[in-house]
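All protein chains of the complex are present and in place, except for one that has been dropped.
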Amino acid sequence: MEQTQDKTTMVVFSGDLDKAIASFIIATGAAAMGKQVTMFFTFWGLNVLRRDEYVNVEKSFLDKMFGKMLPRGPEKLGISNMNYGGLGAKMMKYTMKKKNIASLKELIEVAQDLDVKMVACTMSMDVLGITKEELIDGLDYAGVASYLADADESKINLFI
Amino acid sequence: MEQTQDKTTMVVFSGDLDKAIASFIIATGAAAMGKQVTMFFTFWGLNVLRRDEYVNVEKSFLDKMFGKMLPRGPEKLGISNMNYGGLGAKMMKYTMKKKNIASLKELIEVAQDLDVKMVACTMSMDVLGITKEELIDGLDYAGVASYLADADESKINLFI
Partner (left out) sequence: MEQTQDKTTMVVFSGDLDKAIASFIIATGAAAMGKQVTMFFTFWGLNVLRRDEYVNVEKSFLDKMFGKMLPRGPEKLGISNMNYGGLGAKMMKYTMKKKNIASLKELIEVAQDLDVKMVACTMSMDVLGITKEELIDGLDYAGVASYLADADESKINLFI
């Protein structure tokens, strides 16, 4: 009973590289400490979960446009501050690599190894016209009620 | 006693359309599940609560300038990402309508029907020179001590 109150749950709303890195460092840290962790990816956060290759899916014109404009996966994300058209993101990735800090892609793999529950928000997928085929494997698909159920059992709740 | 620990409380700091939508979807979802929900609107979050018509209030020059620059209500908000001078916000509203997802204006009405407590931060109103006359009906007015009292009784606390 007590244990069910001890989860960690995050809404990952942002699609910024730096915020995504922060969310995965907290998530993998909490999971390593034995917590059940849920990450609920909504709106731009879905970009973090996109496959980096183009996936051919039939879509409406508007959904196609959104799909083209939205970055595809960890390698394409910008940073929330001083991005300078992607240069800032490149500098941050370069300096993290040089200092032996895990990349976002590696952090996502660690999270999956540690059984972090990664949920794609179905309503956001609908709004942005993103399909399951375009997202990485191993995800859950759910809406706000599922998020609230996890959040309700969590001591640590964050909106990122 | 237990029940008083079971509220949901959000600081809505952002005035971005997409973040406002996310906050109201969580708020109305939690309220529908029977939670007492408080939304504390501060800084740019106040823009979400502004009436869409011009309200004639006597103000200092600086307050007038702020008033002119800040968007008036849900229809005027931009999005946090890919806004392109308002085009992104228009696209998002258009696609949400087409897919039968409630607009921000409708979500606010649902929140009020579900007795979500919507509080305007009085210190932020003071900083931005926004008066009660310029905000929608049905709000509470309070400061950080009131927010902390609600947050302290909440299992889910978010800063959006």
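As written, the chain order gives the labels A and B, with residue 1 at the start of each chain.
Definition applied: contacts are C-beta pairs under 8 Å (C-beta built on N, C-alpha and C of every residue); 3 or more make two chains touch, one makes a residue touch a chain.
Source: prediction; values computed, not measured.
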Which parts of chain B face the unshown chain closely enough to count as touching? 11, 13, 15, 42-44, 62-63, 65-66, 69-70, 123, 126-127, 129, 144-145, 147-148, 151-152, 154, 157-159
Residues of chain A in contact with the chain that isn't shown? 10, 18-19, 22, 25-26, 29-30, 33, 80-82, 91-92, 94-96, 98-99, 101, 155-160
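Keep this in mind: only the chains that are shown with their structure count from here on.
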Gap in Å, rounded to a whole number, between the CA centres of chain B and chain A: 25
